[in-house]
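Let me begin by presenting the structure, written as structure tokens, before commenting on it.
Here the complex is missing one protein chain, while the rest keep their positions.
And now, chain A:
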Amino acid sequence: MYGWLWRHLPGPAPVRVLLSAVLAAAVLAACFLWVYPAIAPFMPFNETTVGE
């Protein structure tokens, strides 16, 4: 999977490293903005109220 990605990134090795880092940062940003907030309500350790 990552081997395939590496082979399909353009440019010399330093450019590929940079592109990989940008892609990883984009994935992490998407997780922070949308994915993690969406799954947080299903986590069992945040209940603070009584009666529910």
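Keep in mind that, in the parts below, a residue touches a chain if its C-beta (ideal position, glycine included) is under 8 Å from a C-beta of that chain, and two chains touch if they have at least 3 such contacts; residues count from 1.
The rule we apply is simple: contacts and distances are computed from a predicted model.
Asker: What is the missing chain called in its UniProt entry, if the choices are "Class E sortase", "Manganese catalase family protein", "Two-component system sensor histidine kinase YesM" or "NADH-quinone oxidoreductase subunit I"?
Answerer: "Class E sortase"
Asker: Just checking the interface: what residues of chain A touch the absent partner chain?
Answerer: Interface residues of chain A facing the absent chain: 1-3, 7, 28, 31-32, 36, 39-41, 43-52.
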